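See structure below.
Heads up, one of the protein chains got dropped from this complex, but the rest are sitting where they should.
For chain A:
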C-alpha cells in the first residue's frame, strides 16, 4: 500500500501534465494549478460544460474589474 501511494501520485502528476499540454494546445489559458482544481471538480462530478462557463465568467469578471480599476486610476 505504501508503495502504491507514490505510484498513484506520480501517475496523477502525469495525467495532469498531459491535460495541461492539451489545454495549452487548445489555448485555454489556464495555469496548472487552476487546471488541477477544475479537474478535481470534474472528477467530483461537476458538469464540465457548466464549469467551462464558470471559468469563462470569472475571466470576464476579472477583465471587467481590471478595466474598472484602470479607469478608476
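Here is the rule we go by: a contact is a pair of C-beta atoms (placed from the backbone, for glycine too) under 8 Å apart; a residue touches a chain by one contact, two chains touch by 3 or more; residues count from 1.
The rule is short, and it goes like this: contacts and distances are computed from a predicted model.
Asker: Pick from "Iron-sulfur cluster assembly protein", "Proteasome subunit beta", "V-type proton ATPase subunit a" or "Gamma-tubulin complex DGRIP91/SPC98 component" the UniProt protein name of the chain that isn't shown here.
Answerer: UniProt protein name of the non-displayed chain: "Gamma-tubulin complex DGRIP91/SPC98 component".
Asker: On chain A, where is the contact patch with the chain that was removed from view?
Answerer: 8, 11-12, 14-15, 18-19, 21-23, 25-31, 33-34, 37-44, 46-62, 65, 69
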